[in-house]
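Let's turn to chain A:
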Amino acid sequence: MDKAKKFKLFSIRGGVHPEDRKRLSAEQEIEPLPMPPLLHIPLQQHIGAPAEPLVRRGEMVKKGALLARSQGAISAPVHAPTSGRIMGIGGYPAHHASGLSVRTITLKPDGRDEWIDSLDPVAEPFNLAPEEIARRVAEAGIVGMGGATFPSAVKLNLRQRYRLHTLVINGAECEPYLTCDDRLMREQPGQVLDGVRLMARGLGVERVLFAIEDNKPAAQQVMRAAARVYPAVTVVGLPTRYPMGSEKHLVQTLTGRETPARGLTAELGIVVHNVATALAVYEALRHGRPLISRVMTVSGGAIRTPRNLRVPLGTPLSHLIDYCGGFTREPSRLISGGPMMGQPLPSTRVPVVKGSNGLLALTDEEVQGGREMPCIRCASCVQACPCGLVPLEMEAHIRAGSLDSSVRLGLLDCIACGSCAYVCPSHIPLVHCFNYAKGELAARQRAQHKQGETKRLAEARSARMEAAKQAKRAAMLKRKQAQEAKKAPPAEAAPAETTPAENAQAEANP
Partner candidate 1 sequence: MTVKSPRSAPYTHARTSIGRTMGLVMLALLPATLFGFYQFGWPAVFLFASTLLAAVLAEALSLRLAGKPPRPFLLDGSALLTGWLLALTLPPWAPWWIGVVGSLLAIIVGKQMFGGIGQNLFNPAMVARVALLISSPLEMTLFTAPAPLFSAQAPGLVESLTITFGNPVGFDAVSSATTLGHFKTELGRGVTLDQAAAGTASLWQLIGGEAAGSLGETSALLILLGGLFLLYKRIITWHIPLAMLGTLALLASLFHLLDPDHYVGPLTHLLSGAAILGAFFIATDLVTSPVSLRGQLLFGAGCGLLVYVTRTWAGYPEGVAFAVMLMNACTPLIDHYLKPRIYGRDRKGEPLSYTEQAEKGGNA
Partner candidate 2 sequence: MAGKRILYPALLLGGFSTLATVLLVAGNLVTRDAIQERQREDLLVSLRQVVPESHYSNDLLADPLQLPGPDGTPITIYRGIHDGQVTALAYPISSQGYAGEIRLILGLDATGKILGVRVLTHAETPGLGDGIEVAKSDWILDFNGLSLGDPPQEKWKVKKDGGRFDAFSGATITPRAVVKAIENGLVFYRQQKTRLLEAPLSKGLPVVRVEGALHE
Partner candidate 3 sequence: MSSDYRRIVKDGIWDNNIVFAQTLALCPLLAVTGTASNGLGMGLASTAVMVASGLLISLLRNLITPQVRIPVFVLIIAVLVTLTDMFLNAWLHDLHKVLGLFIPLIVTNCAILGRAESFASRNHALPALLDGLMMGLGFTLALVILGASRELLGSGTLFANAALLLGSWARFLELVLIPDYKGFLLIILPPGGFIVLGCLLAGKRLIDRAVAARRRRALEAIDTPAGEAAR
């Protein structure tokens, strides 16, 4: 009797079936990557405020030492991936499409890889209070490893605001090429499951759904075997379809309910976490180790030997590429993450960060680029969109410059999954267009905010000037009256006539 067989799934709209190309790396065991000569650890590897550095140049640190602490409610600390000397804190190219620089700590490993002494493992973590679990997760610098890099502790604390009942573990890994979650589940099922159960405890939920796409039968089997002893944990097989891994669609597949627009799945009582996040929680609680390395898939047609690697955070990508035998040919695209939602990388110098789950070097044939043609309204994008949007219209409005109407068409409900652009026969960069519009709207909002501020300032200033003028006029009037009191004939109209001119003068030369 298989539990999964009985589990009823619901259908979602849209979606696509990209060629998954996971075979390139699926059978490669996770290997630890040798320590590179230099690590570049950015202070911002998560959504929210950047971390604030606590170390100084020249200082020696040990592995796991706190390098920078979190700032504010939504933020995450950064730890040393190995022991060594701090070479400096300064601008370094970010792991980001823009190629802008970001504050980064440079660490020269000393080769000893010595842990700090103050590791604080918990022998019986299941006895910890939920608050304590969240606190330790926060201290370990754990952020969502499924790509969003949202500080996980904040999500664990959702229980304070919502009535939660289910934790969904996202093992969909629906992006082509990526196999790191797959390997994690196959190689460390016990640890993953332990982390999952700890998170369930942290959230205070009674049920865990462990969702894995059907194209990973080995992982499903292994996880099922591991979960058999825990009745609360159900391993569910998902139909293989992109973007099954999107949390809202995952939840809909599992429960048939849609998350309200602009809302959180927590409103349905459900929290979604990634497999790798679970493993990080396990490490943090059982061994007291902060998040200092992660598993990545290095793949793509231009990589000589695709691999799954455990990589210290801060390792330059060039190091990974060299370890995988370098390029077989000049790649046409170098991407962080999967091909559907990943980011283009400005160079191979940039470091690995907490959110990097893949490094892909793709060839022209894989990219399947084409000349951009006008939209032929084929509606493929409409049918592919898992969010019920009409991408072609949003795109047309954005190109025509009317962003407000594109928002009315649902721009802000777009999850940037890329399904639409993937199927477009005219090769229109739909998602790029939406990303631009979202950025432009955010910029406009910032400008609007600033405008509000400056409007207030301008009003305050003119009020001040007016008051000053009034005061001056009053003083002048007084003086005049005093003078007139001395002189005999009073002229009523004169002062009224002169004031405007004086005002103008005062305006011009205050």
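A few remarks follow.
One rule holds in what follows: a contact is a pair of C-beta atoms (placed from the backbone, for glycine too) under 8 Å apart; a residue touches a chain by one contact, two chains touch by 3 or more; residues count from 1.
How these were chosen: all candidates are chains of the complex that A comes from, given by their letters.
This is a predicted model, so every value here is computed, not measured.
Looking at 1, 2 or 3, the chain of this complex that touches chain A is the one numbered 1.
Within the complex formed with candidate 1, the residues of chain A that make contact are 7-8, 10, 13, 16, 18-19, 97-99, 165-166, 176, 248, 254-263, 267-269, 330-331, 333-335, 337, 339-348, 360, 362, 366-371, 373-380, 382-383, 385-390, 392-393, 409-410, 413, 416, 418, 421-427, 429, 431-432, 435.
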